[in-house]
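A single protein chain has been omitted from the complex, and every remaining protein chain is retained in its original position.
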Amino acid sequence: MARMKALRDGLLRWVSILALLAAWEMVARAHVFTEFLLPSFSAVMTRLADDVISGELLPGIGLTLYRALAGFAFAAGAGVTIGILIARLPLARWFFDPLVSIGLPMPKIAFLQIFVLWFGVFDSTKILMAAFSAVFPVIVSSAAAAEGVERVMLWSALSLGAGRRHLLWEIALPAALPQIFTGLQVALPIALIVEIVSEMATGGGGIGDAINMQMRFADSPGVFSGIVAIAIVGSILVKAMELIRRRLLVWHPEAAR
Amino acid sequence: MTDSGIFFREVSHTYRPPRGQPVLALDRVSLEVREKEFLALLGPSGCGKSTLLYLLGGFLPVEAGSISVAGRPVAGPGPDRGIVFQNFALYPWKTVRQNILYGLEKQRRPRAEREQRTRELIELVHLDGFENSFPAQLSGGMKQRVAIARTLAIDPAILLMDEPFGALDAQTRALMHEELLAIIRRTPKTVVFVTHDVREAVYLADRVAVMSARPGRIKEIVETRFPRDRPEDVVRSPDFAEKVDYLWQLVRDEAIIAQGTRTP
Partner (left out) sequence: MRYAPLLLVALAWEAAPRLGLVRADTLPPLSVVAHAWVGLLVSGDLVSQGLSSLENLVAGLALGIVVGVALGILMAWYRPVEVLVNPLVRVLYPLPRSALIPVMILWLGLGAASKIASVFLGCLLPVVLSAYNGARGVDQVLVWSALAAGASRRRVLWEVVLPAAMPEILAGVRNALALSFILLVAAEFVTGQRGLGYLISFLGEGGVYDAMFAGVITVSAVGFFADRLYLMLMGWMLRWRE
């Protein structure tokens, strides 16, 4: 019964999306807005297909993805490490806590020009910018996760003969993984957005740069198709993270339903 | 011959919260636990009985007084003192089998021996068929059985139990009492069992040490050994009711004190 309901909901979702796309197409064709303001769905999709075939779109997406994922990887590595240090070393907590609580609500995109000054307009700038923006939620969730590990779990491991090193890698990290992973799931879209905005502001190839160009040339279908491409890439990444989560955390109570 | 019991000598412990005043949790507790004896630590909430257990387990440092096990002072956690917690403390990302295996792996026992022992234990606690289940899929009673099996796997001489059945419903608890006694009968161990349930203490233990409200001291020790050939008879014997009554009076006074001094 539950499966039937899930199926029905999924179907309903697709139906409503299709209805929305159909509405888009009809409104566009009825020329309620100009071609420029609202190119029809079919025009945008055709343009998208053209760009893919002509070999323009995919390398751009690849470049953007590469930078975003590289930035995300740095943010993940640094963030988890710092987060765990904060939880375990009072000195690390004393040092990082104020920095993180200040950094979290700051619009870190403002630092883009500083990064450009330091590293030029190349890949490394964008990667570092993405990493800088994405690292904060990872730190916060990793620190909370490491702190939240039940001490009785650690104690039982100690009495079973675990050494300090075992405690960290075999007990604390797996126990903290669900919350750490949630932080990673928040960080990935951030890395992607910041990467794209960096491209829009500083050029250098990639989908953000392409959209910026198309915007300047008033290439409306181009801009729309670029956005559709980003939306698709974005949802694929989010879905991928969900799938990874389900596999990694197959033991978690939330999956046992 | 070295004395192989457990000796608490004038053990005090101060609890230092990150914010607020330090609190004296234990006040010069002296106690002897004889070898292979089942001792219950009984007292109201906050009396420090769990703290005493954690000190014995080596999870908290002994700052005042001394605790010795088999003639040697306690210097940290060890495989000679296995512990079972109220909320099971199972590793949720490991299956039942993997949980039980953990201690055996840490001891680096040969693979065949590990597998054999794990199988025995799963049978012992009646969890056949659930070897590959995750803790999230088990009931409370089953989880506690896994916790017990995991602790017994490395065959500790001493078993520390911190209100192990507190999170279970009354029926499961009664069943677990029987299982625990059966296990102890098969492989005798020294057991230190913390509880606030008077009947449980009287039923399971050979001796019950009643603790006062905070700061914890040993108020009185009562013998509660019963002949075990017919367990149903134990509960019905007048002796049993008498002991429960007596201990309940002792605990009740301390519980009232504990309620009064409880800080919100």
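We call the chains A and B, going by the order they appear; numbering starts again at 1 in every chain.
Heads up, the rule we're going with is that a residue touches a chain if its C-beta (ideal position, glycine included) is under 8 Å from a C-beta of that chain, and two chains touch if they have at least 3 such contacts.
Keep in mind it's a predicted model, so treat the numbers as computed, not measured.
Within the entire complex, contacts from the absent chain reach the displayed chains A.
Screening A:Arg13, A:His31, A:Arg151 or A:Arg246 for touch with the missing chain picks out A:Arg13.
Residues of chain A in touch with the missing chain: 13, 16-17, 19-20, 36-37, 94-99, 102, 105-114, 116-118, 189, 192-193, 196-197, 200-201, 211-212, 214-215, 218, 220, 223-224, 226-227, 230-231, 234-235, 238.
Convention: only the chains that are shown with their structure count from here on.
Within the complex formed with chain B, the chain A residues making contact are 150, 152-153, 155-162, 166, 171, 174-175, 177, 249-253, 255-256. For chain B in complex with chain A, the touching residues are 54, 57-59, 76-79, 81-83, 85, 87, 89, 91-95, 102-103, 106-107, 134-137, 147, 150-151, 154, 156.
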